[in-house]
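Removed: one protein chain of the complex. Kept in place: all other protein chains.
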Amino acid sequence: MTRSVNHSTVAMTTLALVAVWPPLTAGAQTTTTRQESCVPSRFGPADQTGNLHYVTPAKTLAATRLVTRGKAYRLGIETNKRTPAYPPRTFAITVVQPGQPLGAPIGPTRTTYNDDIITGWVGIGSQIDGLGHLGIDNVYFNCNKAADFVTVEGLKKLGIETVPPIATRAILLDMVGYFGSDPVKEGTPFNRAEIEGAMKRQRIPSIEKGDVVLFHTGWAKLIGKDDKRYGAGEPGVGVSGASYLASRGVAMVGADTWGLEVIPAEKDSGVFEGHQILLARNGIYILENMDTAEMVKDGAWQSLFTLGPPRVTGAVQAIINPIAIK
Amino acid sequence: MTRSVNHSTVAMTTLALVAVWPPLTAGAQTTTTRQESCVPSRFGPADQTGNLHYVTPAKTLAATRLVTRGKAYRLGIETNKRTPAYPPRTFAITVVQPGQPLGAPIGPTRTTYNDDIITGWVGIGSQIDGLGHLGIDNVYFNCNKAADFVTVEGLKKLGIETVPPIATRAILLDMVGYFGSDPVKEGTPFNRAEIEGAMKRQRIPSIEKGDVVLFHTGWAKLIGKDDKRYGAGEPGVGVSGASYLASRGVAMVGADTWGLEVIPAEKDSGVFEGHQILLARNGIYILENMDTAEMVKDGAWQSLFTLGPPRVTGAVQAIINPIAIK
Amino acid sequence: MTRSVNHSTVAMTTLALVAVWPPLTAGAQTTTTRQESCVPSRFGPADQTGNLHYVTPAKTLAATRLVTRGKAYRLGIETNKRTPAYPPRTFAITVVQPGQPLGAPIGPTRTTYNDDIITGWVGIGSQIDGLGHLGIDNVYFNCNKAADFVTVEGLKKLGIETVPPIATRAILLDMVGYFGSDPVKEGTPFNRAEIEGAMKRQRIPSIEKGDVVLFHTGWAKLIGKDDKRYGAGEPGVGVSGASYLASRGVAMVGADTWGLEVIPAEKDSGVFEGHQILLARNGIYILENMDTAEMVKDGAWQSLFTLGPPRVTGAVQAIINPIAIK
Partner (left out) sequence: MTRSVNHSTVAMTTLALVAVWPPLTAGAQTTTTRQESCVPSRFGPADQTGNLHYVTPAKTLAATRLVTRGKAYRLGIETNKRTPAYPPRTFAITVVQPGQPLGAPIGPTRTTYNDDIITGWVGIGSQIDGLGHLGIDNVYFNCNKAADFVTVEGLKKLGIETVPPIATRAILLDMVGYFGSDPVKEGTPFNRAEIEGAMKRQRIPSIEKGDVVLFHTGWAKLIGKDDKRYGAGEPGVGVSGASYLASRGVAMVGADTWGLEVIPAEKDSGVFEGHQILLARNGIYILENMDTAEMVKDGAWQSLFTLGPPRVTGAVQAIINPIAIK
């Protein structure tokens, strides 16, 4: 298959950059579609949950048995106006004291309080991509067409409020250890060889249905130190790596990077094609900006992973802070 | 102790209503303070964590051993513009498709995607109150004065990003079963007798340090059915009940109500005095609008409770969705 | 010409309602287009200003000569969270005191200050529709295609910041007096006969190039009294009336209603077809929710009309408060 240089360039373009230079990408698609956009869920036409179906009580119960020390880890990084994010994403909170002019306390016990307002894009800091986040030609997970479920006020299907409670096994792959580079360099793809290589190195026997796979790359350390490099690229999952993970039946894939996938992208790959494979074709959720550093330090390769995304109705994504327990 | 009728009225006023009628409450405080506003943390002058210090690895490990079935519960209700909330609290999300005019796909694999923006008050739906939410005379947990840490752009201390990873035991008290009323009526206080009575009925031997105590009242069922009644009052923790729970060293207290405390408040109590006792005087976090119905149905009286609030820097509260596992 | 009942129904649907029931309208368009979507501006291919070109210094100078009493009128109504607006439009302001904890003043002269934040849809209250607001089949004024100038972050052409300074003649047509009904009933169309009839009654000899034509219907009185009726319909400009006004070369058309056009719409008309005729086909701006009551009371049929919309870059509309002087 021959592909023009232009296409390779497009493939290397991040979604985020698209917002900055839409003309570059607007007319860049091929006239023929490389993949079917409608991929029915293996869990039936009404399914909105995808591979989280594999997180059964038995799976959860088994995961709780992985806990041997009782140490809990928070995987969320901080989200604020300085967290690197591509235009036009912005974030702010405003703290107010309703009904307390000049700090006037209320009632006999002199009550005072603060309240807060968020004005911000959800895709900043640690986040989960719901199944309605990214699709193929305006068709999303389980053949849901944008025209049928996407509105300005929220998604009518696949919203983040539909995510079931999550408590399952997490497998943490230490790509820094595997590659001997901290951080792993941008543009380094993780495909089957690298995934299995890291597993072997860490003596992890297998990836199984319903698992959460987390990649540690050291990339998050750049935040606040070299935001420019942080945002311009990243090491991450390659196209065939995404397919390999999907073939294992994982429920979620995450990393300590902003976009999970390798950037610049592999030759001949689509724009965030890994997202398409995971979210749209396989119902596998994506976790970004996961703070995996302390778990790596402790060698917490297998743990109980729990997550309840804030249930904002119709939201595409959520700012999250999963708890892993070893 | 004699207190004027006016003070009782004020005591019955919810914080939320204060925002609507500030003149009523503005001048209502007594000239003398009933309680010391500065209560040092038992964990030292630098402490921002409060009773979550009691959630040790041993505590977490023991809690994981409570899991016998592997069933996970999500305790979050949905947050959206219809979720009942007092003025001026509002909530909206906006879903957009940056760089994709008229749905134009990007690149060779025809990528399309949705992004979302939140514009809303955090105190809507399921929420955690951080230790900087409510205080006594502008002094908050561990003697932190508002003038020293509260800014329009966020809290400089006690922000929600400081909350450590939470994995501990949850004790669920079925007040519907105890009172034989579903929902429990508004204005019904839960104090020591009711708490111990419910424990006895459910054969829960004790409340211990680091526990999360959740009250099921059936109140959340009113949402969307009788929002007016839902917001005008609620059953909940009384003043001495709050002190009793604090004496047990709990880490968090929650309920399936919007404000945890009994409303109308008990005679002679302050405005949200229970919040003052829990948050400001004892470093105990508060969880509101917890969806406890399914856990009650299953008799999940003791469970592993996990929570990672989204780490928005300087935020007072967080919209949450804790995961309990039985 | 025969048109199906379904089309008439669609024609009666307001744009605002579209947001509520998009499925109804999504598939309702005919397969053939009734009108060309690309209508070049008579002022050349680079034009973004439309008929405001007719507001020449001579026109402005002549308009200032209409002032005989020196009485100024503000045509803006108030915009706030209670102003009736269709979903999902919402509006809020938040007032804060940065850097002044508990009201602490700053510096030797004890300075204190308030600041404010707007979080709201622009299409609430008194507003101007820019030429990028509404088009035909995603083609807007002067053949500008949405894909070429509309982005999530703002319009790259036709934004409200491009509006030149406006000082011209306003002609106020008293439709309440003409119809002898206050307010004029919803569904009452204003076409050539009604427009010329009102002019004759008020002894206004002619409508000329560059004029602003304002209709007084009494409809705005319903705000806060019968918001439901206010939003469900309105008297207003009909399809042929819009074309008639365009034939006169007017620069702007406004009314004391939320949408200018007659609702329910005339038989066989499109959805906001009058907007299409004025904005997209003729470069004529639209003014909504104009407070014309006092001018009518004073018989200020001809006046100097001035307007500078806040120059928010790339904005589609603006909240306005024009000043008319008699």
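Letters A, B and C mark the chains in the order given here, with residues in each chain numbered from 1 onward.
To be clear about the criterion, contacts are C-beta pairs under 8 Å (C-beta built on N, C-alpha and C of every residue); 3 or more make two chains touch, one makes a residue touch a chain.
Since the structure is predicted, the reported quantities are computational estimates derived from the model, not experimental observations.
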Displayed chains contacting the withheld chain: A, B, C
Sole contact to the chain not displayed, among B:T151, B:S181 or B:Q202: B:T151
Of A:A146, A:L172, A:L214 or A:A280, the residue in touch with the unshown chain: A:A146
Which of C:G50, C:P101 or C:G283 contacts the chain that the document leaves out: C:P101
Positions on subunit A contacted by the hidden chain, ascending: 81, 88, 90, 92, 96-99, 101-102, 104, 119, 138, 146-148, 150-153
Where the unshown chain meets subunit C, residue by residue: 3, 7, 10-11, 13, 15, 18-19, 22, 25-26, 28-30, 33-35, 37, 55-62, 64, 67-80, 88-89, 92-101, 103-123, 125-126, 132-138, 146, 150-155, 161, 164-167, 268-273, 275-276, 304, 306-323, 325
Positions on subunit B contacted by the hidden chain, ascending: 19, 22, 26, 87-88, 94, 96, 101-103, 117, 119, 147, 151-153
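As a working rule, only the chains that are shown with their structure count from here on.
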Separation of subunit B from subunit C, taking each centre as the mean of its C-alpha atoms, in whole Å: 46
Intercentroid distance (Cα basis), subunit B paired with subunit A, Å: 28
Per-residue overlap in subunit A, given as positions that touch at least 2 other chains: 19, 22, 26, 88, 94, 96, 101, 103, 117, 119, 151-153
